[in-house]
Structure formats: structure tokens, C-alpha cells
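Yeah, one chain of the complex is gone here, protein chain that is, but the others are all in their spots.
Letters are used for the chains, namely A and B, taken in the order the chains are written, and counting of residues starts over at 1 for each.
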Amino acid sequence: MSEASPAKAYALHLGVIALLFVLSFMLPDYYHGLLARIMVLAVFAMGYNMLFGYVGLFSLGHAMFFGAGLYGAGLAIIQLGWSVPLALLGGIACGAVLALAIGLLALRTTGVAFMIVTMMFAQVFYLLILYFAAWTGGDQGQVVPQPARVLNLGATSLDLTNPTVRYMSALVLFALVLLVTLAVVRSRYGRVLVAIRENEERTKMLGYDTFSNKLIAVVASGTICAASGAAYAVLFGYVGSSFASVQYSILPLLWVLLGGAATTLGPLIGTVFMYYVIDVTSGYTSAYLLIVGIALILLVLFFPKGILGSIRQRWLGWLP
Amino acid sequence: MHFGPHLLLAALEGLVTSAVLALTALGLSLVFGVMRVVNVAHGEFFMLGAVLAWAISTAISGHPALGFLAALVIAPLIVGAIALVAERLVLRRLNYNPEATIVATIGMLYIIQQLALSFYGPEARPVEPPFSYRILLPWFGYSGYKLSIIAASALLLIATWLVLTRTRIGLIMRATQYDSETAQAFGIPVDRVYGGVFALGAMLAAIAAVLIVPISQAHYLMGQDPLLLSFIVVIIGGLGSLRGTVVAAVLIGLSDGIISMFFSPTLAKIIATLLVAMVLVFRPQGLFGTASR
Partner (left out) sequence: MTPLLATKGLSRNFGGLRAVDSVDFTLMPGEIRAVIGPNGAGKTTFVSMVSGRIQPSSGAIVFDGTDITSLPAYVRVRQGIAYTFQITSIYANLSVYANVALPVQLTLRHGPSKSAIQAAVMTALERTGLADRAHMPAGQLSYGHQRLLEVAMGLALKPRLLILDEPTQGLADSEIDNFIVLVRDIASSATVLLIEHNMPVVMQLADRITVFNAGKILAEGTPEAIRENAAVQEAYLGTAP
């Protein structure tokens, strides 16, 4: 498998990061801003992929982890007046704790029941945001005030509303999560996760505590998604309940399916591609959910391995 | 009004909800029971039924009952045909893989919803009831039409039950549900049974929608609540159990009306959803089902 070529794999990933860095100076304003957003959302997709792609756990509720990060960070700034770094940590911690609780409950089920249970917990999370509208802003959402979106690093302070700073911050988060994902996937632990996906009963009988391993994966996945949500709140300055709705549980699934489940770069490619498709078609139709629906069906019917998954199968067996 | 009549009113309203819910949930339950497919687009078939009912009843002039009866027959048939096409084109090609079919039905949900928005529009539109007779009780008058919904639903449920337990079609369906491979070996056209069951499930949702649309309204997002409530009913009642589905529908329908009196609807939804998730986690066979395997 990927055993043979660690150098090649790392070179490819560093190359992608370098490309994204260079693009910052070449893209026109509109695409520059869009790509910053895509990188943050690709982190969400990478978090989803960790669970769905590598462990084979099919969640329909990941919007709650993104939402936990988004609201955790956003409300910490708006309601509690926390500084940006603290708020980011707070948002990520919210996601991690939520993921631990959900994992302990939902992992008692498997397969279809797991999908429905995660969807229902996410629905509860979404409804709670609406119910506590006085605090969360309900379905109107809230804007994170511009003056608060500043990152103080010793003597210098970075204005996160500045497009270049925003782009680079998104890139740093993206690069970090990408490299961590790559390292995890190539590690002993990553191989155990794949083994659980391929044959859980067998993995148990080879001496692995599959429940604990799955629980760790749920927490890792939830934490990454929360990091994406927290970064979104800070970088784009808006928290709203639509980010916690069912739709935002389906979107990372779509991005990952499109790019290729269980590939490290698939989530980025899927997110970019989907935004590109929507961008192109927005001239013809406003019903972008129609595109999402058609894409989902075409993918499961004709293209279940996604873009990178198919490339790996045909040509590049070493792709992680 | 005193407490007693008030409660009677709430109970009647609850029974109307239960009646519609039982039909919708039965459709979801049949599809899951026989095909092992979780149909996330089920609520959209419900919505389609209502929207088509509006289209058909406005197209037919004359007495409202005429348009309504036409809708009651034609709308479910169209919805059933659409479901059949979707089943042939998508679900069958996925070999009914449980996870892939969920993704595919999510896709169908978005497609149907957006097409309804494009062609029907964002407005909520009423359908005139077939008759407007009010039954005068000592304390209040009550819509005769609403009572007829309960009766119609009960009749349909009994008919479905008879078909399932007393006829050859029912036997074939149960055999397929029990063990599709063996059924196939005994010459049962499993493939056609699946197509029929999926269409039947969608038609039950559409009938329920046609029945309810004179007292609610047709809207392109109206499928969401029936989907969630049907899930709740099917899970509480035990996946694939007809009796459990009906009992749970009555329970949820009645309590929905009563809980909404005391709590905000959002809080009621939160509690209900959380409880159902917990049922799935700790008692996956449902509250009324018996543990199998």
C-alpha cells in the first residue's frame, strides 16, 4: 500500500500547500476570498473523512461538531468578550467534549442506526440553538464584531478581517490538519482504523479494543470539525443556525464522496470542485440544492470512489 | 370552556394527527421492513401528494368534493409512479445497499424539494375540503371532515393489514421481508416486490397528505415534519412492525397535541428527538418490539 513511498507522499502534500500559498498572490479578489472559505470548509470535510473514510463510520450529524466550534468560538467573543485565541480554544474544546459524549452514546449502535442517531443528536443541537435564540441569535444568527477579530501576538497584532491575513490563517489551519491527517493515516493507529472499517469482528479477535479506537476517532473527527467551525466564526465573522442544520451534515459527506473517501487530499478536491460546479451553474439556476441532490445520486451510482479514489485505483496506488 | 371539553378537543386534534401520521409512518415502515431501505425522501413524497392535490383540485371545476376525490385517486398514483421510477433508476442499481440508498434518498429529497419550489413556488396554498359539515357537540362544534380523516385512515390501515396478513401479495411481501434470498429461490420476483413496496410506501404518504391538505396547506417544505415524526413513530414502534407503528402513531399524535399545549413547539421537538435517539441507543428494537436475534 502506501508503505513504499513516504517521501513521495509528503512531497505531494507539501507541494499542495505551497501551491495554495502561491495562489494567494495570483488570484483575483473574488476567488481569493472564496478559496480562503473553501480551505476552512475543507478542514471540516477532512474531519468528516477521518471518521467516514478511514473508520467507515457513517455519520449524518457532523454539523453539530462544526456548529459547536462555530458557536463555541463565536459566542465566547460576542457574549463573553474573550480574545480570539481563547475563543478558538474554547470552540475546539466544545467540539471535543460534545464528540466524546456523542461517541459514547452513538457507538453503541452500528450501521443505519448510527446514521439516524447522529442525525437526531444533530437535530437536537440545531433546535437548541433556535430555542436559546436570545443568546445565540436564533435563525438570524449574529455577526462577530469587527474590532474583536484581531489576533494579538506579543507586540504585533493581526487584523483577521484583512483578506491576506484571513487567507494565510485559513492556509495555516488547513496545512496543519492536512499534515496531521497524513501522519495519522500512515501511523500504526491509522492502520487499525482501516482494519476496523474493513472487518471489525476480525480486528477485535486480533486483540484490538475496537470501541476505544472508534471513540478516539470520533473525538478526533469532532475536534477537527470544531476547529473548522471556530476558525469560520473568527475569520468570516458570522455565526448562524443554518451551519448546524441537516444540510451542513450532508455537505461534508458530499465533498468527501466527490473528492474520494479515505484519501487525504480528497476532501479539498471535493470541496473545491463542488464550489466550482455551483459557481458555474449559478448563472442558470438558483436552486443549488438541486445540484447537490443530483451530485449525490450520480456519485453513489456511478462514482462511489470519488475523484482521487478512482485515480488511486487506476494509476497512483501510492496515494495516501 | 372547562377542562374536560378542552381535553376532548385536544384529543380529537391529536387523533387527526395520529391518523395521518400512522399512514405516513406505515409507508416508511413497510419500505424499511421489506427492503431494509431508510427512505429519507419519504417526507417529500408526502409533500408531492399535497402539492399534486392542490394542482388537481384547482384544475377540476364544480363541487369541491369532485376535485378532492379526483386528487385522492390521482395524486397517490402519480406519486407511486414517480417512486417506482426512482426505485428502478437508482435504488435497484445500488443493490439496496443500506448506506448508499440513504445517500441516494437524501439526493432525491433535495431534487424533489427544489423542483417543487421551481414549479409550484414558495407559497402555501389551501385545498377546499370536500364537505364542510360541522358536528355539533354539547360544548363545541367540530369539523366533520376532520372526523372523516380518522375514519378514512382507520379503514386504510385495516385494509393494509388485511392485505398483509390474508392475501397472497401479503404472503409474498412477508416472505421477501423474512429472507429475500430464499424467497428468490422459491420463484418470488423479489425485484418486482421491492419496486411495488417502494411505490406503495410513497403512495401511503401521498394519501395521508391528500387527506390532511384541506386542513393544513400545501407547501414545498411541508415534508420535513412528517419525515421526522414518521422516523420517531417507526423507531418507537419497532422497525418494521405494523401494530407497533399504529400504536406509536396514536401515542405520538396524542402527546404531540397535549405537549404542545404546555411547552413551546421547539422544546417539544427537542425532547421528542432526544428521547427517540435514546430509544435507538438503548432499546433499538423499539419500545413495543421484542428483541430479535
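The definition used in the following text is that a contact is a pair of C-beta atoms (placed from the backbone, for glycine too) under 8 Å apart; a residue touches a chain by one contact, two chains touch by 3 or more.
Not measured: the values here are computed from a predicted model.
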Omitted chain's touching partners, listed by label: A
Which residue of A:Ala122, A:Ala175, A:Val192 or A:Leu319 touches the chain not shown here: A:Val192
Have a look at A:Arg37, A:Arg108 or A:Lys204 and name the one touching the chain we're not showing. A:Lys204
Determine and list the chain A residues touching the chain excluded from the picture. 1, 3, 188, 191-192, 194-195, 198-199, 201-210
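In this section, only the chains that are shown with their structure count from here on.
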Euclidean distance of C-alpha centroids - chain A vs chain B, Å: 34
So, in the complex, the side of chain B touching chain A is made of residues 38, 90, 93-94, 98-100, 102-104, 106-111, 113-115, 117-118, 228, 231, 235, 264, 266-267, 269-270, 273-274, 276-278, 280-282, 284
Residues of chain A touching chain B in the complex: 58, 60, 105-106, 108-109, 111-113, 115-117, 120-121, 123-124, 127-128, 130-131, 250, 253, 257, 287, 289-290, 292-297, 299-301, 304
